[in-house]
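A single protein chain has been omitted; all remaining protein chains appear in their positions.
Each chain gets a letter, A and B, in the order it is written, and its residues are counted from 1.
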Amino acid sequence: MSRETIVNIVLALLLLAIPLGASAMGEQFYVTLATRIAILALAATGLNIALGLGGLVSFGHAAFFGLGGYAAGILATHAFNAEPLFFGLPGTTSMPVIWLVAIMVCGLVALPIGAISLRTTGVYFIMITLAFAQMIYYFAISWPAYGGEDGLSIYVRNAFPGVNTAQPLPYFLICYVVLMAALGLFWLLRGSRFGAALQAARQNATRLSAVGIAPFNIRLVAFAISAMVTGLAGALFADLNRFVSPSMLSWHMSGELIVLIILGGKGGLFGPVAGAMLYVLFEFALGGITERWQFFLGLILLGVVLFARGGLLGLLAGKARHG
Amino acid sequence: MKNILAASMFTLSLAASGLAYAESVKIGVITTLSGGGAGLGVDMRDAFALAMKQSGNKDVELVIEDDAQKPEIAVQLAEKMIQSDKVDLLTGIIWSNLAMAVVPNAVAQDIIYLSPNAGPSALAGANCNKNYFNVAYQNDNFHEAMGQYANKDYKKTFILAPNYPAGKDSLTGFKRYYKGELVGEVYTQVGQTDYAAEIAQIRDSGADSVFFFLPGGMGISFMKQYAQSGVNIPVMGPGFSFDQDILPAVGDAALGVKNSSSWSKDLDNEANKQFVEAFKAEYDRLPSVYAAQSWDTANLILSALSKASVKDKDAFRAALKAADFKSVRGEFTFNTNNHPIQNIYVREVIKEGDVLTNKIVGTAFEDHKDAYAEQCKM
Partner (left out) sequence: MSLALLLEQVLNGLQLGVMLFLMAAGLTLIFGVMGLINLAHGSLYMVGAFACAAVAAATGSFWIGLVASLIAAAAAGAIMEMTVIRRLYDRDHLDQVLATFALILIFSEGTRWLFGSFPLYLDIPPLLQGAVPLPGGGQYQLYRLAIIGVGIAVALGLYLLISRTRLGMRIRAGESDREMIAALGVDIRTLYTVVFALGAALAGLAGAMVGALQSVQVGMGEPALILAFVVIVIGGIGSIKGALFGAILVGLVDTMGRFLLPKALALMMPAAQAGLIGAALASMLIYIVMALILAFRPSGLFAAQS
C-alpha cells in the first residue's frame, strides 16, 4: 500500500469518526461542521474532475453549486406551498428526486456553457467560465419569483426514505456516503480509458487528435460530469442550511472551491477532502480567536501556496503531486 | 470575533437589584464585524454591550460572532450557538437576506430571536412567528413615511432603488402612501458604484423631487455624485443613507436632505438623552439608528428578564411582548405580529459645528403599524 493510500484511508476514517464521536458526546454542532466539510469536499471533487484530471481551470463552478441548491430550494418550496411547478408537475420533498433534478439541470446547463467555453484555453477559459457564472448570479439576484437576493428558505429538511434527515448524524451519513460514491466515481474515471484520454488531452491535445480522438468532446463530457457532481453538492448544501441564496453563486464561492483543491493537493483523489477539512477548520478556529480572522486566513493560504507545494496531501504523502 | 463579555467583569454597581430570576442567561449575537458593511454591525454590538454593562446585570453572558455579511456563515453560527453554546436568545443580524437565512430555522427550533435591524415582509405577514420579535421596524415603514411626507410638497417624483427584494419593498412602501405622479421608476444594479446614467435621466425627467433607497456604499456614491452633478431637484430617502455611520463619508452633499427614521439623537425623552450621552462617553462618536435599535433590544431583554425566567418560554414571550422598557424612541409597543407600533419622524441633515447630524422637523406617522400584520395568524 502506497503512502498516499494510507493517508487517504486515514482521512476517510477521520471524517467519519469525528462526527460519530461528537454525536455520542452530544456535541451536535461538530456533526454539522463535519457535514459541511463533506459537502464542500463533494463540490470540490466535482470541480477536480475538470480541474485535476482535465486541466480545465473553471472559475465558474459556483454556478453549478448554486443551481443545484436552487433545484432543491425551488422543488421544496413548491411542495411546501402545494403549488404546481410548471406543466402541472408538482414539487417534491424527496431527496433522491431532488438530486436527480439537480444533476440533470446542471448537466444540461453545463453542455452549452462548456461548448462555448472550451473553444478558449488558459486564462481565457478561466475568465469565460467566470463570465457565465456572473450572468447566472445577477439573474438570481434580480429574479423576484424565488426570493432574489433574500434567497429561499426550506422550512423542513427534505426527506430520504428510511432516514430521519432532521437529525444531524443521519444527514451527515447521507452526505458522507454520497461523497464516498463521488470519490469512487473519480477513481474509476481516472483509471478508465476515458480518463486516460482526458489526461492525454491535457498533456498533448495534438497527439490525441492524431490518434483519432477529438479532445473537445472528451473535455466537454468531463466538464458536464464535473458540473453534475458539484450540482449534487449544491442540493445537499441547501438542505444542510435549509436555505439557498445567490451568494452560493458568487465568484467568491468559485474561488473557494479552487482554494479547497489546491489546499488539499490538486489531482489527488483525496485532495478536496483534505482541503475542505483544513479550510473549514481554519475558518472555524480562527473565527473563534479573532475578529480579524480573514487576515490570518489569507496569511495561512499564502503560506501554503508558497511553501507547501502539493498542498496538504503533498506534505503528508511525502511527494508533491504533479499537475 | 468571539467576545464572551460576561457582564460580571464590569464594576458598575448593581442598581437594578430587584431581579426576580437570578439565573445565568446566554445571548447569541450574530452580526457583521468584517468587510464593507462592518460599520453597522460594530455600532450594533457596541450599543448592545454598553446597555448590558450599564444594567449591571451579572447573569447575562454574550456570545458575539462575525457573520462577514454571508448568509451561509450566519446559518452556521446560528447552529453553533444553538447546539454548542446552548444560547437562550438570538439577536444581532443587520441584513434582511441574512435574517431570512437564520430566523425561520431558529424560531422553528423554539429559539427566541429579536431583530435589532431588518424586518423583511416575508416574516411580518403569513410567516410571522411567536418566537420572532422585531424591535426595529418592518422594512417598508421608513419608505412609507417618506411617501406620506412627499404628498405635502411634491407632485412629480422620480424614484430609484437597487434591483433586489428590499429595493422593491422600498418602492412599494413609498408608492403605498404617495399620491402624486411618478415620472420615473428605476431599478439599479446591486452594488452599483456609478450613477451618472441615472442622474442624467433624473435631470431629463422634469421631476420636482427624487426619492431613493440605496443602502451602504451605494447611497454614499449616489449622494456625492448627485451633489457634484449640479442637479438641484430636492432629494429624500429613508434614514439609512443619512445616519451617523454614513454622513461623514457623504460630507456636505447631504446638508438639508429630508429623511425618515424612527429615531433621532435629538428626540426629546429621558432614555434617549441618557443613551446618547453614554454612547458618546464610551466610544467617542455619535450613535446611529442601528445603535439606538440595538440599545432598545438590549433593554427590552433586560426588562423581560426581570419579570420571567428565560427557561419558561411562554412567560418570557409574554414579558417581551409587554415591551415594558424605556425606549429611546419614546412610545413603543408591539403589534399582533410582534412588530413595533411607533412614530416615524422626518429629519433634516444639519451641521453642528463640524459634525453632520440630523434634527427632527416633523412626524410622518404617529403610532404607525405595518401593512402585513393582518395576514399574521398568531
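By definition in this document, a contact is a pair of C-beta atoms (placed from the backbone, for glycine too) under 8 Å apart; a residue touches a chain by one contact, two chains touch by 3 or more.
Worth saying up front: this structure is predicted, and the values here are computed from it rather than measured.
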Residue among A:Val259, A:Val273 or A:Leu316 that touches the chain left out of view: A:Val259
Full-complex contact with the absent chain, from B:Ser84, B:Ser229 or B:Thr333: B:Ser229
Sites on subunit B contacted by the missing partner chain, in the whole complex: 33-36, 38-39, 41-42, 163, 168, 185-191, 193-194, 196-198, 200-201, 203-204, 216-218, 220-221, 224-225, 228-230, 245-246, 248-251, 253
Touching residues on subunit A - with respect to the absent chain: 51, 57, 59, 116-117, 119-124, 126-128, 130-132, 134-135, 138-139, 141-144, 251, 255, 258-259, 262-263, 266, 292, 294-295, 297-302, 304-306, 309, 323
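Throughout what follows, only the chains that are shown with their structure count from here on.
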Distance between the centres, which are taken as Cα means, of subunit B and subunit A, whole angstrom: 36
Interfacial residue positions of subunit B with respect to subunit A in the complex: 1-2, 33-35, 65-66, 68, 70-72, 75-76, 79-80, 83-84, 96-97, 100-101, 104-105, 108, 120, 122, 163-166, 168, 187, 189-190
Interfacial residue positions of subunit A with respect to subunit B in the complex: 27-30, 32-33, 36, 138, 141-142, 144, 147-151, 153, 155, 168, 241-243, 245, 247-248, 287-294
